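Omission of a single protein chain aside, the complex is shown with its protein chains in their original locations.
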Amino acid sequence: MEPRKDLLDIASLTLEEIEFVLKTAGPFKELFTKSIKKVPPLRGKTVLTLFYEPSTRTRSSFEIAAKRVSADVTNFAVSSSSVVKGESILDTIDTLQAMKCDYVVVRHGAAGVPNMIAKHTKASVLNAGDGFHAHPTQALLDAFTLRETFGSLTGKKILIVGDILHSRVARSVGRICEKLGMQVGVLGPGSLIPKSRPSFMRMFHSFEDALDWKPDTVYLLRVQLERQKDQFFPSLNEYHNVYGLTDERFRRLESEGTWVMHPGPVNRGVELGDAVMNYERTLINQQVENGIAVRMAALYWLKPQTT
Amino acid sequence: MEPRKDLLDIASLTLEEIEFVLKTAGPFKELFTKSIKKVPPLRGKTVLTLFYEPSTRTRSSFEIAAKRVSADVTNFAVSSSSVVKGESILDTIDTLQAMKCDYVVVRHGAAGVPNMIAKHTKASVLNAGDGFHAHPTQALLDAFTLRETFGSLTGKKILIVGDILHSRVARSVGRICEKLGMQVGVLGPGSLIPKSRPSFMRMFHSFEDALDWKPDTVYLLRVQLERQKDQFFPSLNEYHNVYGLTDERFRRLESEGTWVMHPGPVNRGVELGDAVMNYERTLINQQVENGIAVRMAALYWLKPQTT
Partner (left out) sequence: MEPRKDLLDIASLTLEEIEFVLKTAGPFKELFTKSIKKVPPLRGKTVLTLFYEPSTRTRSSFEIAAKRVSADVTNFAVSSSSVVKGESILDTIDTLQAMKCDYVVVRHGAAGVPNMIAKHTKASVLNAGDGFHAHPTQALLDAFTLRETFGSLTGKKILIVGDILHSRVARSVGRICEKLGMQVGVLGPGSLIPKSRPSFMRMFHSFEDALDWKPDTVYLLRVQLERQKDQFFPSLNEYHNVYGLTDERFRRLESEGTWVMHPGPVNRGVELGDAVMNYERTLINQQVENGIAVRMAALYWLKPQTT
């Protein structure tokens, strides 16, 4: 396996690389049952987080992960200052490069920004979500969670529900599931299913049709409430009735032993109701926990060119 | 003494527990006179600060305290992101629990939120102020400061002045002083003295009456200027004249050797004037310093269930 500098998307990862990250995350997760959850591999290294979009969970998850592998973390607060001063991304990249940070964790509203940064810096770049493009650590943590739950994934079925068109999560999760041998179904408002979707994505036209397909797990995407002003669907109520886990659909999932996933944070009453949160086959909290273990593994795996 | 997971309020603490924290804070404070002020007990532990209300002093005090006992600290920036996204507190708690943090320091505008978090997570929860309910580390640092000043507190008198009704500080400080054997007097605008106050709180009707009672220390509460739009009292000037340390009252305190306390930050010219800040019996700066020592002691004392 060649050393790799950056983690930008799932599409460019080999199966061997994916397996390496998943395998490494296991022992990191076991640490969380110990009194001391910290190990020394990145001692003395600098991790910079660079979030152009607000985020609490993903940023905190990366920060805790970085500290648990003993790195020093600095938040480069882009929104509050440089952006105001009109600094271009290229100049920010030059600054990062000059600061000799070892790892840069970046989230940006425009697809491709992490790739551009990766090309111009010796630091390892970890994409924490770029526009509608990719969110590879989300996909890796979901794959880790699926493996924990199902063991071998070959032939297993995942149904992804929601706004597929605008979702970097759907893109990255769909891709990794396909690479690991799963069947991938998608369901969502017609206007929010991409016409040029990858051929492995099987499209369904109603939740009931999709459940007849007998998915092993249903993966509900988050409704971006802030985008709802664009009126992609009539109302949140209407969304819940057609694409949400209504009580009726939940009873069916429960009786068939289907698992439920969601990248968080959940809009209760939209994607799913309160009952689902307490369902024993809901993997949402495992996804959060595994997120830290997988991000520790990703930091451990990547090789910056800063030495 | 039973191990305790959380520090939520003063009312539920035994005298033995209070004494343990105060006794432990002593050597931590002595460290501050050394070149290296850091000790290793929480090495490898994760502290998460979760502030739903803005705070500089209390958050920084906890952060410095946590670092001085060698913990790693991550600020979970709730206001800027998850709250905007409409995440419920219950889901945030699930996230915290999944992240396997060892300690959570929480401030929230609603009473009871820290208790709710404590019930649902294995992490130790430290209440950094919740609504009008409690602010236990403030009370502990004030008790530590009083002990430093007076030695035994039995029979000593404290007069708390200001908006007793809306003050978590008054509630927690009053409670700990009573537990440690002090007499507690309160003074404030009639509309801001709770009718159902604890019986140990002796109420005064004027500052002059209260000073005739010969308190050993006067504890001035902060006027929450941001609440003054509700017009609890006519004006800041009027407040100063009736409930503030005017020059005249200050001369009386000085001549009687009375001590002065305030939780900070002070509104100069409202609760007290410039002269009081330089008074040799003003304990405000000791309160800040002791805050770090007491928070180190509280972190050292609590036992998370995360192992």
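Each chain carries a letter (A and B) given by its place in the written order, and its residues are counted from 1.
Just so it is clear, a contact is a pair of C-beta atoms (placed from the backbone, for glycine too) under 8 Å apart; a residue touches a chain by one contact, two chains touch by 3 or more.
Model, not experiment: these values are computed from the prediction.
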### Message
Which candidate, A:R43, A:K119 or A:R251, sits in contact with the chain we can't see?
### Response
A:R43
### Query
Just one of A:A11, A:M99 or A:L165 touches the chain that is missing; which is it?
A:M99
### Task
Extract the touching residues of subunit B with respect to the undisplayed chain.
32-38, 54-57, 59-61, 63-64, 67-68, 225-226, 264-268, 277, 284-289, 292
### Message
Take the complete complex as the reference. Which residues in subunit A touch the chain that isn't displayed?
### Response
43-46, 48, 72, 74, 76-78, 80-82, 84-88, 90-92, 94-95, 97-101, 306-307
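Operating definition for what follows: only the chains that are shown with their structure count from here on.
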### Task
Superimpose the Cα trace of subunit A on the Cα trace of subunit B, which carries the same sequence, then give the rotation angle to the nearest 5°.
120
